[in-house]
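Below you will find the structure I want to go over with you.
Only a single protein chain was left out; the remaining protein chains are all shown in position.
The letters A, B and C name the chains in turn, as written, and every chain counts its residues from 1.
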Amino acid sequence: MSDYSHPYLANCATDIEEMLKELGISSIDELFSDIPEEIRFKGELKIPHYPSEMEVKEHVEDLLSKNKTTREIRSFLGGGVLDIYIPAAQDELLRRTEFYSAYTPYQPETSQGTLHTLFEFQSMLCELLSMDTTNCSMYDWATALGEAANMTVRLAKKKFTFLYTGAIAPNRLEVLKTYVIGSNVTLVEVPYDTTTGKMDVTKAIELMTEDVAGIYFENPNYFGVIEDNIKPIIEAAKERNVMVVAGVDLSSLGLIEGPGDYDVDIAIGDAQCVGGGPMNFGGPMTGVFSMKFDRKWTRQMPGRLVGITLTPEEGKWAFTNTLQTREQHIKRHRATSNICTNEALTAMSVAFHLALLGPQGITETGESMYYNAHYLKAELEKIGVKPVFNGEFFNAFTVDLKIPKDKKKEFTTFMLGRKIFAGIPYSFDGENYDYLVTTSYLLRKKDLDDFVKAIEEWRK
Amino acid sequence: MSDYSHPYLANCATDIEEMLKELGISSIDELFSDIPEEIRFKGELKIPHYPSEMEVKEHVEDLLSKNKTTREIRSFLGGGVLDIYIPAAQDELLRRTEFYSAYTPYQPETSQGTLHTLFEFQSMLCELLSMDTTNCSMYDWATALGEAANMTVRLAKKKFTFLYTGAIAPNRLEVLKTYVIGSNVTLVEVPYDTTTGKMDVTKAIELMTEDVAGIYFENPNYFGVIEDNIKPIIEAAKERNVMVVAGVDLSSLGLIEGPGDYDVDIAIGDAQCVGGGPMNFGGPMTGVFSMKFDRKWTRQMPGRLVGITLTPEEGKWAFTNTLQTREQHIKRHRATSNICTNEALTAMSVAFHLALLGPQGITETGESMYYNAHYLKAELEKIGVKPVFNGEFFNAFTVDLKIPKDKKKEFTTFMLGRKIFAGIPYSFDGENYDYLVTTSYLLRKKDLDDFVKAIEEWRK
Amino acid sequence: MYRQAIYDEPLIYDLGKKGRRAHLPLKTDVSPIDINIPESMKRKEAPELPELHEGEVMRHYLHLAQMNYCVDSGIYPLGSCTMKYNPKINEALARAEGLAYTHPYQPVETIQGTLEMMYELQKALTELAGLPYCSLQPPAGAAGEYTGLGLIRAYHQDKGDFDRDEIVTPDSSHGTNPASTVMNGYKIIEIKSNENGQVDLDALRAAVSEKTAGFMITNPNTLGIFESDICEIAEIVHESGGLLYYDGANFNAIIGIIRPGEMGFDVLHYNLHKTFSTPHGGGGPGAGPVCCSERLKEFLPVPTVEYEEEKDFYYLNYDLPKTIGKVHGYYGNTGIALRGYAYICALGAKGLIHTSEQAVLVANYVMRKVEAIDGLRLRFNRNLPRKHECVIDASPLKHQIGVGAMDIAKMLISRGKHAPTVLFPLIVHEALMIEPTENENKESIDQFVQVLKEEIDKARDNPDYAHDAPYWTSVGRVDDSWAVKNLILSYKMIKNLKTKGEWPPKWPEDHH
Partner (left out) sequence: MYRQAIYDEPLIYDLGKKGRRAHLPLKTDVSPIDINIPESMKRKEAPELPELHEGEVMRHYLHLAQMNYCVDSGIYPLGSCTMKYNPKINEALARAEGLAYTHPYQPVETIQGTLEMMYELQKALTELAGLPYCSLQPPAGAAGEYTGLGLIRAYHQDKGDFDRDEIVTPDSSHGTNPASTVMNGYKIIEIKSNENGQVDLDALRAAVSEKTAGFMITNPNTLGIFESDICEIAEIVHESGGLLYYDGANFNAIIGIIRPGEMGFDVLHYNLHKTFSTPHGGGGPGAGPVCCSERLKEFLPVPTVEYEEEKDFYYLNYDLPKTIGKVHGYYGNTGIALRGYAYICALGAKGLIHTSEQAVLVANYVMRKVEAIDGLRLRFNRNLPRKHECVIDASPLKHQIGVGAMDIAKMLISRGKHAPTVLFPLIVHEALMIEPTENENKESIDQFVQVLKEEIDKARDNPDYAHDAPYWTSVGRVDDSWAVKNLILSYKMIKNLKTKGEWPPKWPEDHH
């Protein structure tokens, strides 16, 4: 029985014998006697096994070494996931077991570390977004969008249409569709202007009919274009009691107004790009859900909220999870959402990151990205390659490349050969691919020049 | 003045202005007014500067990537520095700022973490070595040897000769020589038997004349040979009041007796190999200094000691630095050593490592090394290559290769081409090189076979 | 003697000073140009973020960290949460550059390692579930439920059956079960547990019908009791035409012991952050992979991770015409999946089975010790062994001295032992739900029980001692209702209060 000893198992043979004795049984098996014999699994499980820690490490590292990373290949990929630098100080905090190995702070008195940090996350996000309240995180931007759509419908009562911009990320749209399955929502697309790439204001207002509960746009939108014309839409929405939901690129908010500044009701997005973590192949992300404060609205908000409260010691306030009665563990089928486990640690990671960056840091990283993107655009124009849209942009734009479907793979390989991840392909006509190109602040002039050179060569 | 802001500087321009105001001065420069103008440095300092953290990281990583590591090249190097595996749990503890960013525990009440851990280091080392007391670390094995030699002379009074084995590591011998400069010690070498590689017992006893304060041997010695014949030497030493100092390979102590078991007075060595850290190009190491308990001796011990003491709360004992009056900060020129900063953190690292390894782990790693070395020896013998000595060995032996001086470089390159660090060259005749070959527990059969193959090819 | 650290740590906004820097980011070497963002969208003032230097940031969060209980602090026996040890090697591996610096849209040939890992993890999970297909996309257990229920819907609809709009579940189920059900547009039919705490077969028979889309069950259930009628249950549900959903959150009790697929289950979700040791992170992230049977396979979320053996090539398959769509923006929480995979590799089949065995052993051990304490009792059939957890009822104590489960929780945290889950499941009034996990050894459990006894004794001497607990935590018992009444949820709201002269908060006269 001594082979019970394993670093992950607390009890050795002696412990087990002692406990069995106290329980008055002779084997652990007796504790499984209530499981009908016929369903007991009797085969041999095929499960990998690496008996020493070092072998586990080698095995996993060997696997991962088969990947190519953005440390080797210059990445022009974005679309909701940004290549960022994680300061060493941030990583050291994330490595603290007190943070990562704690549970949801159900006992606030012994969990002030988590609660205090999450309150700071909420607070910093509110400042970035110019909103009043932000929850402790959603899974990601896409699911936050699904929740937002459901929430507008829930609040509106008896209105079931949700408008969304055509300049939306395709993956978010897919999740949105999956998420409204249960709520009877009709999704209607608002077209964008094919010259500017911005949402079509007139159409949007036209579409805001009686049945519309909410309208969603992205800023900058999926094509990288800044939506600077949405004021009339927001005004029309207010008039018609349509809730306005904005999905914003949080990394742009050093340079671009927070959605609260242009008066949206709900702001969503993903905080990976402001320190939630490295890209990690797209997960975990850090979904953001933020609102104007309104007691009624807040009571309908999905996800967890940390609030301030009093302690027995006069003058000493503290933090606690609040409005828990919205949540599934109390409200069950009448909960505002099914979310339970969220992305708390990556939210804390954002707090650490923003505390390190400060206002100057968020502005400087924004500037670097802005300079990079605009330099790239200018250089591409010099070789006759243009953006698809003429709207102003921040750190990304869609490059008019029109790679035919059957050349797409070749193009990818060509660019890879130059150590470049070329951007995200997007087909406007279903036949040819343009590329959404994002410049993170980790790219430098040489990388941008190499990109332009590669495109130039490709076109020869 | 705003460029005072830097992550490593706590005060920004406003702080500085405020403080200057309170000090009633107008610039920081006034605080340097007592430095004669003629010696103020006026030039431009040539110092590298990488303005962002990421650039610092890239620069240092770029430098280090020019190295070849034992992760790529199979290492048969040893000689006091062993390639080991650092468990992730150990590294996580070492990353805790409470441990690494603390000072020497001068205020014990707020430093129990360091003190308690160092006491555990002392304790585990005593168990491994079968000794009574171990200090909180010396710089490394070599300097521990220097201190040990000086200590035997100090204790002996009026005896000034220190015997050392000829089978000593050359680098340790050099440090020993530097360390006894101030203490009037005469160093005399005890020869080893050229067949077995063991210390020459008869000679050793012969050399133990009136003036001898101490005798030093290594076990296994530098050639890898186990000194199993030292009993008569130790008996002779006791009779003549000669202190016996053993330098042991701590990684062997799962299989080999602790020096306390064969009754030495002082045991030294390096605990890098039992978890002090990875090899780090030879530093920091973790010098070990251990003794039989004797109040008089302990008072002459160099380095820091943690002891147990009482607190005001009955029943609650605690830890504190003790016998500080031996140390330089109190005793100044009458101190037992000049050591102040030692290797406390790597000592704590050893405690973490041994707590994780346990008795089974230390035995298993020892066995792996033993099996590896003996397999290698057997396989080499199959191709006609023999150890220089026939004494039993643990994880290292000296391979009779007789590479001529002018071929040495070629041999190194040849082996490197096969991704092998071939061992440490040692010349017995001043003309040809044999190789001290060590097999860590990170080597596997294939690595050993490749070594044999390479040697076979070389000899063709 | 135990005391949690206390620091009077201000909000980070009350630290620092304008102009301090804690991190200098890389600046591009491209020449600056004018920022041409249209005026209406140009940020007028930089966002108000903290301004500290690096050391200040570290001190702030070090202080906060030390005021937080975690798995490495001591026992954390939250029932239903499976607070197991988070192996340190997993944390190290999850930081590998080969994972961290990969983008979800990079060419598939440049991400073969991760795809292989995902594929191998899927294989292991399907092996343990006895269900042949898997998606790692759901980012948490509840998302797994949502996904699984979506598969069930798609299945029925694909067969042209649009009327099945009910999901049946026991009243002891976890809150996410009904919540996910309703979010999926289903009606929820809750059935009462029988006197053994198990599904009442008669009630089940009465509940199922041609409207039944599926039945959701957690097994072992939230009481820690194995649903031994599981085969009958499956039969009843299948006969009605419904599908079977296995909430695998409690899988830690049954790894390698039973395989739900073999009992007729169609779909199952795991919580990697429970059974497979990935950290809870103060609330997340987790991962809720879903395994399913052949007949549900074609509805799985896209993309699936697949392998072409001939070319030794892994790829993402978007070509599932009947897919339910996507439940996460990308492929789920890959960083968590990696940790789960490493955990499986470290234990192997035998180790995983031992895990369940030890988890069950210690749960029964603690149960017998705790139910022996006066004032506490084991609810439901005392003779049934429990699996990974047990539910103790503190109502007797409440009746005796007015000290309930929550008071017990606060007394325990006072002593440096985390409390069990309290007041859940709702079907037990003063529930203490205890799940030690295989990470607790005998001494640890003995100590826990000893402390529990001592504290209850103290409460008997003086019930107010219990009501005023906790004592040695960084703050005393917080006032949850004040928080709800006042809803102060951000620094922005504090600034508003400040301008109104309402900050800091005033303590009400009657405040205890």
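Heads up, the rule we're going with is that contacts are C-beta pairs under 8 Å (C-beta built on N, C-alpha and C of every residue); 3 or more make two chains touch, one makes a residue touch a chain.
The structure presented is a predicted model; accordingly, all values stated were derived computationally and were not measured.
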Note = Check: shown chains touched by the absent chain are A, B, C
Given C:E54, C:D247 or C:E455, the one touching the chain that is not displayed = C:E54
Ask   = Looking at C:R3, C:K192 or C:K498, which residue reaches the missing chain?
value = C:R3
Ask   = Which listed residue (B:Q300, B:N390 or B:T412) would be found touching the missing chain in the intact complex?
value = B:T412
Note = Against the hidden chain, chain C presents residues 1-8, 15, 17, 20, 53-56, 58-59, 62-63, 66, 71-74, 85, 87-88, 416, 439, 441, 443
Key: Contacts of chain A with the absent chain, listed as residue ranges   = 2, 5-15, 51-55, 87-89, 91-92, 97-98, 316
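The rule is short, and it goes like this: only the chains that are shown with their structure count from here on.
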Request  = Using the touch rule from the top, point out the two chains with the most contacting C-beta pairs.
outcome  = A-C
Inquiry  = Based only on mean CA positions, could you tell me how far chain A sits from chain C in angstrom?
reply    = 19
Message = By the touch rule stated above, which residues of chain A touch at least two different other chains?
response = 53, 57, 85, 87, 92, 95-97, 442
Ask   = At which residue positions does chain C touch at least two other chains?
value = 20-27, 54, 58, 62, 87, 89, 91-92
